[in-house]
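Only a single protein chain was left out; the remaining protein chains are all shown in position.
Chain naming follows the written order as A and B, and within any one chain the residues start at number 1.
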Amino acid sequence: MAAVFYISSALAILATLMVITRSQIVHALLYMVLSLFSIAVAFFSIGAAFAAALEIIVYAGAIMVLFVFAIMTINPQGEKTGIGIATRLRAWGLPVVMSLIIFGEVLYVFVHATFGEAQPKFVTAKEVGITLFGQYAVAVELASILLLSGLVGAYHIGRRKKS
Amino acid sequence: MIVPLDHMLIVAAVIFCIGLTGVLARRNILLTLMSIEIMLNASGFAFIAAGTKWGHPDGQAMFIFILTMAAAEVAVGLALIFQIVHRFKTLDADAVSSMRG
Partner (left out) sequence: MSWALNNIWLVPLLPFTGFIILVIGGKRLSKALVSAIGPGSAGLSALVTIGATAGFSRLPAGQDFVNVPVWDWLRLTDALNVSCGFQIDALSLLMALVITIVGSVIHVYSCGYMAEDDGYQRFFAYMNLFVAAMLLLVLSDNLLLLYVGWEGVGLCSYLLIGFWYKEPSNNRAAIKAFVVTRIGDTAMILGIIYLFLNLGTLNIADLQAAAGNNWETPSREAILATILLLGGALGKSAQLPLQTWLPDAMAGPTPVSALIHAATMVTAGVYLIARMHGLFELAPPVQHAVAIIGALTLLMAGLSATVQTDIKRVLAYSTMSQIGYMFLALGLGAWPAAMFHFGTHACFKALLFLGAGCVILAMHHEQNMYKMADGLWKKMPITFFAFLVGGAALASLPFLTSGFYSKEGILTAAWNTDFVLWGAGVAGALITAFYTFRMIFLTFFSETKSNHHRDVEAKTPLTMWSSLVVLAGATVGLSFVRSWFAESASESESILPEVVASGASILGLFGAYLFFKANAFHEGRTSLWLRFVSGGFGFDLLYDAVFVRPFAALAFRNRNDAIDRGVHGIENLFVKIFTITSGLQTGKVRQYLIGIALGAIALVSAVVLL
């Protein structure tokens, strides 16, 4: 099982790298889907099946599809397609440096932290459900309100006024 | 423990940093939004890793909330991008700079 995890996480990292370095948006999108799938496999391998399923259904299946719809609607073509990257490598200097700083600090924390040992356990969906609707019931309600407001907001903002 | 916790967290950190780089370096708005999604995903990964270490379902519960929030955010963000494209006719982030000075 450990090997699965390492392979899938390596794949995820590679795919994410591809996402941010592509010049065509659709390519980036597809690599993103691949990355999400890999992370889902990684979730499976460490025993979080419910999260993995959710990742595939919601993230890769809904959010990325939303992105695809957006790109289809906007239909960027011509000079809009290749916007952004990397003809100017100079634009990447500062972000890379900043990311390396963050990563370095994270490593620093991990090096100095002690993580205890724990036993492998497969967390089932049933347990997650009990926790969600028992302990975190209020948070679930709030999340639903958030979704509602997101829905209304998106509708209102995206509306084309007949002017 | 199948995989040591720090390995999982390191993976999450790597993906997070890659997402951060993408947010700052890309000029296309859509790709910026996508990089934000990458970062959110990575932080969710960290939560799940922590949850499996303790054997609790709380990590996955947090992951669900993060997912919810990401979905709402993407919806609103894409609506805004629609308006920007409609008005500025381009996906260039630097074009949306009329509040200069």
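Quick note on the criterion: a contact is a pair of C-beta atoms (placed from the backbone, for glycine too) under 8 Å apart; a residue touches a chain by one contact, two chains touch by 3 or more.
Just so we're clear, the structure is a prediction, and the values are computed from it rather than from any experiment.
Enquirer: Missing chain touches which shown chains?
Expert: So, spelled out: the chain left out of view touches A, B.
Enquirer: Of the listed residues A:Y108, A:F133 or A:Y155, which contacts the missing chain in the full complex?
Expert: Answer from the full complex: A:Y108 touches the omitted chain.
Enquirer: From the listed residues B:L20, B:M34, B:A49 or B:V85, report the one that touches the chain absent from this view.
Expert: B:L20
Enquirer: Touching residues of chain B against the unshown chain: what are they?
Expert: 20, 23-24, 27, 32, 93-94, 96-101
Enquirer: So that we can see where the missing chain sits, which residues of chain A does it touch?
Expert: Within chain A, the residues that touch the unshown chain are 94-95, 98, 101-102, 105, 108-109.
Simple rule for what comes next: only the chains that are shown with their structure count from here on.
Enquirer: With centres defined as the mean C-alpha position, give me the chain A-chain B separation in Å.
Expert: Chain centres of chain A and chain B, defined by C-alpha means, are spaced 6 Å apart.
Enquirer: For the complex, give me every residue of chain B touching chain A.
Expert: Residues 1-11, 13-28, 30-31, 33-35, 37-38, 41, 44-45, 48-49, 51-61, 63-65, 67-76, 78-83, 85-86, 90-92.
Enquirer: Residues of chain A touching chain B in their complex?
Expert: Per the touch definition, chain A meets chain B at residues 1-2, 5-6, 9, 12-13, 16-17, 19-20, 25, 28-29, 32, 35-36, 39, 42-43, 45-48, 50-51, 54-55, 58-59, 62-63, 66-67, 70-71, 73-74, 76, 80, 83-85, 91-92, 94-96, 98-100, 102-103, 106-107, 110, 113, 115, 117-121, 123, 127-128, 130-132, 135-136, 139, 143, 146-147, 149-151, 153-155, 157-158, 160.
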